[in-house]
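Have a look at this one.
Every protein chain but one is kept in place in this view of the complex.
As written, the chain order gives the labels A, B, C, D and E, with residue 1 at the start of each chain.
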């Protein structure tokens, strides 16, 4: 049985738990085992660029020390993606790139729901890097306080509000949740907006499984 | 158990058999059932635009009359993709769009191996339509006679020749086989070129399974 | 004397009459004869993708059976354009592609006035396919009921409203009427907005005449 | 009867004669009168940027002093196009922009046949300005001496040579002659290459006639 | 000591004085001498395209007759840039191109503050020509009357208003002042908006100095 290891580079187990819950949907009979792990000694959240960079080498080390058939880096900044991909034989997937690529196949234009306004420029750089800028409808931020974000109901209400703008004003035909830990909200948002919603962690694990099943582990 | 129906719009069962063989890799325990079917009363091969258009409504009819959890249209011209997607509730995937999207995630630039020079402009239109022109390294044709194409050894040798040009002159980091029925050649080409090779039929079935597993059937 | 045959793929003669009226401007002495015809046995309107696909082969058949020096497919979805162009020796023009190309020469950015919101994604695919996405200011829909649309005065008022947004908010320097049968409204809208307005049917017939006059019939 | 005035900004009457001959094809009964004129006191050829700029104000003056229903500036550098268009009420067309726009509608990618290598960067700037860079296959220069260029047979042979490269290596589906005075070669080149060839002067006059016939004189 | 000559192509000395004041910041010990000059016999302001073209040859003449190590054309329409660059051995810089290139390095997207709405299309053409359209957030006009523009306080207030829209609605991370004579407002606008603001004249002189210091005078 193959195993996909999802690493949460921040040290907050609640985030890992949330990813784990959203991945339950992929734990079907015969499917690869999906294991979610939390790094230790890293920041509690990945907010600044320094947070991002500080987890790159720890993530690489963790992957080297924990064998799996494929790896997913569970942070929407894709920290360490390039280095892990080059240094590790098994497929390594980023959740942001996976979210963008999956959404690119679901509509003409995708909208990104970001947590903070400050990360929009970083997302744009990555979308450009992937050659997908032509598919971007817009990237809009929730800009909520920490307390509000912790409130599931309020978060979903705000995501629906921002998602409505992305759909009606910017022409998005699919939404990407720009965060590792909102995957369990998908169903409610999809129902409210009538649009497919991409949880980047689910998208990355599914892509990892696909690469394994199709035998790309030996090559890419 | 869910079922993915792969429809070969041309009436040549040998093409369907070839797809079927290439899909064997995805028939793992617990995975969706993959059924390949051949249309009847359609052209033996899809070469001209008239061939393409002539199978659109028959494909739609076939999908309507044969229920499945997801459908794959097994022809690199994606005939009827838009209409089936709009008219059918279940996910419908084209193999060309799936090949392009999958390859987009495997390298900075993809190369397309076409059978005939005459189809390159049609491919370009579709790549543009998907917003992926920036990812195209080049599209080069085998331009082989029918007899040669029937010869597996000669076909693979010619694909490797063209693939070498795509890799070394055009900078492709991944190749797409621009045809429904060359999937069983993948391993040999990958080995010879050291690049991942995308069989569009495999890519489409894997995407279909992913959409089903992640619950997009209800929305997209 | 050369003859341009304009085919309305839907079966509503009133639409054909409206195109015919808008083309009166091109019936000058010495100009090609312009004949407008209505298909029979096709949907009354082309709204869904199934409507589009269902008229493709009938349109091809009609062109084959009715000789002309050039053909125009009079529906903003350009149904059957690729197949007719490949199968017929004479030039075949789509009204949507003609509208986009003509508008591209009249301003830095063009705005599209669509009837229904649901067709905007389809337009975007075609604009991308033509390589003209960089020229698109925006595509906005009238979203009017059938009764209102039948009312010339109300329609023009709503087009002017939407056109004002395209001009002032989106920066469009020219408008394209995203429909085969609004050509007779052009003058009033141009006067109200101070922008050139492209009727796609007029644009297509003019392009057809140009190709004939310049002798491209023998080559393209 | 309407009148289109084609102005050759250089002072060489032989160039004007050549344009005039290529335009004969558009002088059909009922068509606008096409008059070709040569500026005086301007350079014998437009080769350097200083040549280009030196004819801008003389061209504007000439248009102001010679009334017509539409104007074509007969030089592939489109000198004075922006200023004449802004200052003159009647439509003013450039032959380069007209060549690019016409070719954009005839194939997925166009190739440009330039006289001199040194003008390729200038062409690229203009193609970008028009938003059409995605349609450019390549721009290749004849790089012939003056004497050779004067030899019709040699010129055509060299254009066919360069056109073959544009078609086979760069994937051009249509060629643009990057010069005002090679329009009479079109037929021979089209026959040799099997591709449509755009003479920019013919394309511009045809566009001018189209704008007049469709009543854009009052607006654009 | 090297000398950079900044030429104001319009004949209004007050504009030259304003540029001169904004350039004071670059007059540091050891830096090149920066001399600002006003053309005579040219329009008082460069507003229409005819104004632009009418100063091209006078600008070229002035540069030829006044030797310097590098030249800056001090008008946001970059009149005569191409011809001066080709005809003059020393580096010649346009302030618009310099503003765009400098801003491209300061944020993911730049916003342009234009004086008049009518110049936005002209700016777009130039930004496309430079290949930088992907970096443009938006271009918005002040659209103030002449009297208001003469009022420094009011102008700054309006620029801040427009800049706020460019920052918050369009996502601009840096602003470009689309005018030669607003450089002395930079500090106040930067303070109010918290964004870097590019004065194109300063940007051009700095680029000129850089090219000289790095020895590009001999080559480019």
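In this text, a residue touches a chain if its C-beta (ideal position, glycine included) is under 8 Å from a C-beta of that chain, and two chains touch if they have at least 3 such contacts.
This is a predicted model, so every value here is computed, not measured.
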item	value
Chains on display which the left-out chain touches in the complete complex	A, B, D, E
Of B:45, B:134 or B:215, the one touching the omitted chain in the full complex	B:134
Touch with the omitted chain, as defined above, among A:4, A:46, A:60 or A:137	A:60
Residue in contact with the excluded chain [from E:39, E:115, E:159 or E:206]	E:206
Contacts of chain B with the absent chain, listed as residue ranges	107-109, 134, 171, 173
Sites on chain D contacted by the missing partner chain, in the whole complex	120-121, 124-125, 128, 133
In chain E, positions touching the absent partner	25-26, 28-31, 97-98, 101-102, 104-106, 108, 130-132, 134-135, 174, 187, 190, 194-196, 202-203, 206-207, 209-210, 213-216, 218-220
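Please note the rule applied: only the chains that are shown with their structure count from here on.
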item	value
Minimal step count in the chain contact network, chain A to chain D	2
Self-contact between copies chain A and chain B, residue sets same or different by half	same
Chain pair with more C-beta contacts, B-D versus B-C	B-C
Copies chain C and chain E - rotation angle from C-alpha fit, nearest 5 degrees	120
Where chain C and chain D are represented by their mean Cα positions, the distance between them in whole Å	27
Mean-CA-position distance for chain C and chain A (Å)	43
Residues of chain D touching at least two other chains	108, 130-131, 134
Overall pattern in which the protein chains touch one another (line/ring/star/complete/other)	other
All chain pairs that touch each other	A-B, A-C, A-E, B-C, B-D, C-D, C-E, D-E
